[in-house]
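One chain of protein is taken out of this complex; the other chains stay put.
Going by the order they are written in, the chains are A and B; count residues from 1 in each one.
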Amino acid sequence: MHPVVSTVLQRLGLGAITLFFVSLIIFASISMLPGDFTQAVLGQAATEETVAAFRKELGLDLPAWQRYFDWIGAIATGDLGTSFSGRSASGVDRSRPVADLVAPRLWNTLFLASMTALIAVPLALFLGITTALKRNSVYDRLANATTLTTISFPEFFVAYILIVVLASIFPVFPSLANVTADMPLGERLYKTALPALTLTLVIVAHMMRMTRAAIINLLASPYIEMARLKGVSPTNVILKHALPNAWAPIATVIAFNLAYLVVGVVVVEVVFVYPGIGQLMVDAVTSRDIPVVQACALIFAATYILLNLLADVIGIVTNPRLLHPR
Amino acid sequence: MSTTSDQMSETESNAQEEAYSAAGEVGMQRVRRTRWQRMRISLSKAPLSAWFGMIVIAAYLFTALFAPLLAPYGEAEVFATPFAPWGGDHVFGTDQIGRDVFSRLIYGARNTMGIALATTILSFIIGGGLGLVAAINRSWLDQFLSRFVDVLMAIPSLIFALMLLSIFGSTITSLIIIIAVLDSTRVFRLTRSVAINVVVMDYVEAAKLRGEGLGWVMRKEILPNIMPPLVAEFGLRFSFVFLTIAALSFLGLGIQPPTADWGSMVRDNASLIQFAQYDLTAAFTPLLPAAAIALLTVAVNFVVDWFLHQTSGLRDDH
Partner (left out) sequence: MTTDENPRGEKGDVLLDMRDIRIDGFSDERWHEIIKGVDLTLKRGEVMGLIGESGAGKSTLGKAAMGYAQPGCKIKSGTIMFDGLDLMAMSEPEKQALWGSRIAYVAQSAAASFNPAHRLINQTVEATVGHNVSGEAESKLDAVNLYEALQLPNPDSIGDRYPHQVSGGQLQRIMTAMAMSPRPDLIIFDEPTTALDVTTQVEVLVAMRDIVEKFNTAAIYITHDLAVVAQMADFIKVLRYGEEVEEAETRKMLAEPEMDYTKSLWSVRALEKPEVESDDIVLKIDGVDAAYGNTVKVLHDVTIAIPRGRTVAVVGESGSGKSTTARVITGLLPPMKGQVTFNGQPLPGDLESRNKDQLQRIQMIYQMADTAMNPRQTVGEIIGRPLEFYHGLRGSARNERISELLKLIELDDSFIDRLPSELSGGQKQRICIARALAAEPDVIICDEVTSALDQIVQEGILRLLLRLQKEMGITYLFITHDIAVVKAISDEIVVMFQGKVVEQGLKSEILTPPHPDYTQLLLSSVPEMDPDWLDSLVAERAEA
């Protein structure tokens, strides 16, 4: 087998194993709940029968490994379980399937994340590469100080400053990003502007600094000096000699920051009351709605793993040593 | 890299005489100085940003230590008017149930920083200790710990923290333990990778060949040589932990009332933001604790940035 294929397969296999262990940890969390949590969910007045029925529904009478395979099997078919909320002591069950709660919000979150990524990634790469090339210039120093400050800010601080300036003092954008499913795209973009801007500011700072470091590292290679000593023009040094070797580090930087973005949405969604999966998870944590928490955690973790996997694969398929084995 | 060696031995050259003698072979690249002198010299060369950072950190520490003396009112003292405006008896007004915002800001320094510091120290004890052991051991234990950490790090830490908090509840103890354990994965990775670079050094091999025990090798040979990156990392991890705790408190899942804490103060007073058009100071009330968080992390980052630049000997030469 070609080394590229085998290395990619190896990496994918490793990703699958990681995902398996992550799902195991997330699953195991339910077993760590204090013993009386059924009572807490159903209320103090729950009868023994309703508690027993609830325990049976959760499969607590089955061995752990069987519950795990039931759970993971169901997830594979899109069934994320049933929410804890909406149950009552009397046994009346108004709970909703987790998938129904998650699906529309997941779509909203993906919308916000992609919108941010579309602005942030090109901007950060541009800034990162130009500062690396104009090292130690006023431009570089300014960018360095600004981004160092920005990454030190909590997301909600950035968000509230933007609200004060762009929503209260100068009412340009709405401070509430309460999008709905049937909203036209234009209005949706308008409502999502401030959360997207907040996330962009935070992400760009991180991504720019990492890109800059990666490029500077690359430019220090002896083969770059050799190219210069061959009289290759500065533009061609970048395009022909640096760029072909830059895909792997750049992919890593982008994946790392998109993964960071996925986490960053949680706080930003709460600030702007944006109906996304992050807010759903925070609500579920507050009300200890474990099935929803598990589903959200699994989705976040899977996205995170897949993004990093993608970066690794890009690194592998652009590695000349693997592409052209001995 | 012939440049550096060229330059380095150049400095040692001038005094060298034609006749060879071992002691006369002058190898001093630097004038001998005590640790204190070196520290004073690098401090005097520190850039403005680093000075700013150090002064801010000192001020925060002072505030945290002497909070009861500095605060005009008690931490949880409730007054008659909620959301009182700035000025008068209450410099920054009162919050949603009538507590003095200024006093709570001062107590918040103590609580938020104290918890973040405790968490970071715990995470360094766990992550640093295991990382060091893994780096020296390099066998199944290292394999096991590294793979385990890989899996833990595959879950975004804020998400993991949220999940665990939903199970164990938001008490200060569980908060500290959960964040410390999650954060120790990063400390583990850094310590391990830095320590591995030191473990392969000939002087560590020489110590092993001498017959030195694990304790000596760890304490005397490895630890002193990995301190600079670990100290820098401590600063970075502290900022990160501090921001995580602030974010959790902001989400209502971190430090619980009535303990004064900056993250939850932002959350509690967030509704004042919408009055910015009428009373700008009111809108600033939730921004004050947020700015307090931001200022400290900026300060720490500035100091760490300078420290890293100092110890790595990085020179921008292009």
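Assume a residue touches a chain if its C-beta (ideal position, glycine included) is under 8 Å from a C-beta of that chain, and two chains touch if they have at least 3 such contacts.
Keep in mind that what you see is a predicted model, and the values were worked out from it rather than measured.
Among the displayed chains, contact with the absent chain in the complete complex occurs for A, B. Only one residue in the set A:66, A:137 or A:221 touches the chain that does not appear here, and it is A:221. The residue touching the chain not shown here, chosen from A:1, A:76, A:181 or A:229, is A:229. Within the set B:39, B:206, B:231 or B:280, the residue that contacts the chain not displayed is B:206.
When you scan B:87, B:114 or B:224 for touch with the missing chain, the hit is B:224.
In the full complex, chain A contacts the hidden chain through residues 221-223, 225-233, 236, 240-241, 244-245, 320-321, 324-326. One chain is missing from the display, and on chain B it is touched by residues 2-14, 16, 18, 20-23, 25-30, 32, 45, 201-203, 205-206, 208-212, 220-221, 224-225, 315, 317-318.
Quick note on the criterion: only the chains that are shown with their structure count from here on.
Chain B meets chain A in the complex at residues 49, 150-152, 154-160, 162-168, 239, 243, 246-247, 250-253, 263, 266, 270, 273-277, 280, 283, 286-287, 290-291, 293-294, 297-298, 300-302, 305, 316, 318.
Contact residues on chain A toward chain B in their complex (touch as defined above): 18-19, 21-22, 25-26, 29, 32-33, 135-136, 145, 148-149, 151-157, 160-161, 163-164, 168-169, 175, 216, 219-220, 259, 262-263, 266-267, 270-271, 281-282, 284-286, 288, 290, 293-294, 296-297, 300-301, 304-305, 308.
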